[in-house]
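Our next item is subunit A:
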Amino acid sequence: MLEIRGLDVWYRHIHALDSVDLSVRAGEITALIGANGAGKTSLLNTISGLVAPRAGSIELEGSALSRAPHRIVRKGVVHVPEGRHVFAGLTVQENLLMGAYTRRKGFAGRLQEMYRLFPRLEERKKQQAGTLSGGEQQMLAICRGLISEPRVLLMDEPSLGLAPLLVREVFELIQRIRAMGITVLLVEQNAMQALAVADHAYVLENGSVVLSGTGGEVLADPNVRHAYLGAAAD
Partner candidate 1 sequence: MKKLAIITIVLFAAAAMLVSASGQREDGAIRIGVIQDLSGPTSVWGNAVARGAELAVSEINAAGGIDGRQVELRTYDVRLSPQEAITAYNRLVDQDRVTAIVGPPISNIGLSLAPVAQAKGVPIVGSFIDPRVTVQPNGEPWTNMFLMQPSSVQYSEIIADFALTELGARNLAVMYDQTNAFSVSLVEPFRNYVNAHGGNVALEVTYTSDDRDFRTQLSQIQRSGADAVYLPIYIQEAVLTLQQAEQVGLDIPMIGGLDFAPPFTDLLPDPTLADGIYVANNYSDSEPQLVDVRAAYMDMFGEEPINKAFKGYDKILIIADAIRRAGSTEPAAVSRAIARTSNLRGTTGILTISPDNHQPVGLSMVMYQIINGEYSELGRHVPESHR
Partner candidate 2 sequence: MYFLQQILNGLSLGAVYSLIAVGFALVFNILKFSNFSQGGLITVCAYIGFMITRTFGLGLGATLALTALAGGVIALLVERVAFRRLRRKNSPLIYYFVSSITMGILLENLITIYFSSNFYAFPRFFARSTVRFGPFFMATTDLAMLGISLSSLLILMIVLYRTTFGTAIRALSMDMNAARLMGINVNFAIAGTFFLVGVFAGLGGVFLGINYTLYPQLGKLIVKGFVASVVGGLGNILGAVVGAILLGLLEVILVGVPGIGSGLSPVVVFVILLVFLIVRPQGIAGIIVKEKV
């Protein structure tokens, strides 16, 4: 579905991504794990057009993906950013309206779907998003991404800063998103859980892909166990 070849990204003098190759298959959850600063977020930002690569190509179903964020969203590639980034001063409903900015037709119907998915959001639809709890904001951020009926959903650290109970809820949701037929590219620090739900996984280190395989294969890799799961296993 999404083919990334030789992607090179620089921030002034910092080499953030070093010829990264990666493919995301349709209908699967692809997980991307790695330490802080490994380049995971840079990769998502590059796919969604926030960051311009110095070299490399990104193709969606065989045709090159535009570099302008609003065209990328129109193509159905939607990014749920790290740290939620809900529009704090807008109401919940307005946030969802912004999510549907590129596909306003049928918004009312899809809004009801989202509210069915998360009744709590409906209760708070007139409330400013900044006043929601962290978990609610995360749900809002995901719904805001889903409401445009994307084909590929890029999710950056959806479980960050959430209580364990909520973390489990998020991972259940991710599986449900896959069940809806939406392809997911998931960036997670919570490697154990991510790999458990992922069909495919990539490990990034210092801007390069060092390992890839099915979720199970990567989970079984001793280096990965040592580097990323050590703490979780203890």
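As a convention for this text, a residue touches a chain if its C-beta (ideal position, glycine included) is under 8 Å from a C-beta of that chain, and two chains touch if they have at least 3 such contacts; residues count from 1.
Selection rule: all candidates are chains of the complex that A comes from, given by their letters.
The structure displayed is predicted, hence computed values, not measured ones.
**Student:** If you apply the contact cut-off given up top, which option from 1 or 2 ends up touching subunit A in the complex?
**Tutor:** 2
**Student:** Can you list the subunit A residues touching candidate 2 in their complex?
**Tutor:** 48-50, 68-70, 72-74, 78-81, 85-90, 94-95, 97-99, 101-102, 104, 128, 144, 148
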